[in-house]
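Every protein chain of the complex appears in place save one, which is left out.
Coming up: chain A.
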Amino acid sequence: MKKIINDPATVVADALRGMAAAHPDLLDVQYDPAVVVRADAPVPRKVAVISGGGSGHEPLHGGFVGRGMLDAACPGAVFTSPTPDQVQAAITRTDGGAGALLIVKNYTGDVLNFETAAELAAMEGVEVRSVVIDDDVAVKDSLYTAGRRGVGGTVLLEKIVGAAAERGVDLDGCEALARRVIGQVRSMGLALSACTVPHAGEPSFTLADDEMELGIGIHGEPGRQRVPVGPASELVPALLDPILEDLPFTEGDRVLLFTNGMGGTPLIELYLAHGIAEELLAARGIVVERRLVGPYITSLEMQGMSLTVLKLDDELIDLWDAPVHTPALRWGV
């Protein structure tokens, strides 16, 4: 294992110190328990939008803390959900009197820890709601699993709900909007190589040179299927077709297309893949109104990508375009 670290046990705290140093104007970082908070929190009478999850997915979620997106992010250990006291600290620190909305990715650990935190916060008198995002179409047979995972759609959800909260939409409105976005977004990913969790010291799985994992999550867990790697012209439809069939997306739909890198894939490959996805959508008569391309929800140094498609309407476009000022997303400011 070759990594720029000192000690696997202190990776997250060490990285948070660097993040705080890099963005003193945007972020206020607390360490015990670890919470990344927007520098001007709490914002009076604004719904606090809070998310979190294991570290190792940077810039998710800490990179999306700031005006127009998240009020706080709770970074767990690498690939491990945060603990309830972290979430509770985030709620207490950002409560502006309008309640808090927790955005939770559908992974068992995340759901259990956020659920426990919401119970604790309710006892303190803060009104807390949770939404669980489960956009990953790779997970089949959801009756027999913990349900679909929450993956790339989380980034889009945080941006859109964050914009609404910034405009003063109340807790009911933010929750309803979040549920609407969750209903309209779908994702799927693939890995060309595994990643190495610092405390594990070895890759989470091994792939032959000509193999890929199709349908991965974001935690270095193996995918649903191991298949031969083809050219990009085959990889992109292998992700896009199941997404489009699932909702389904049909001719005339207006969408946001998000081409995401898993951490170890360069932009040249992401742009190449994005171009193919745009052509495939155009061929089906689906109109790409907005795009996002880059590594925004990653799995350490994993090579691979995911595609996310969100069905848009005028309201969602307007919220997507609204100003955002965070370490990882910034426009309109």
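Quick note on the criterion: contacts are C-beta pairs under 8 Å (C-beta built on N, C-alpha and C of every residue); 3 or more make two chains touch, one makes a residue touch a chain; residues count from 1.
In this section, contacts and distances are computed from a predicted model.
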{"item": "Protein name, per the UniProt record, of whichever chain is missing from view (\"Fe-S cluster assembly scaffold protein NifU\", \"Dihydroxyacetone kinase DhaL subunit\", \"Sugar ABC transporter permease\" or \"Putative enzyme of phosphonate metabolism\")", "value": "\"Dihydroxyacetone kinase DhaL subunit\""}
{"item": "Contacting the left-out chain in the complete assembly, out of A:Arg149, A:Arg186, A:His274 or A:Lys311", "value": "A:Arg149"}
{"item": "Given A:Pro59, A:Pro82 or A:Pro242, the one touching the chain that is not displayed", "value": "A:Pro82"}
{"item": "Residue among A:Val65, A:Ala98, A:Val197 or A:Leu214 that touches the chain left out of view", "value": "A:Val197"}
{"item": "Absent chain, residues of chain A that touch it", "value": "33, 54, 76-85, 107-109, 112-113, 115-116, 138-141, 144-146, 149, 197, 199-200, 202, 204-205, 217, 219-222, 224"}
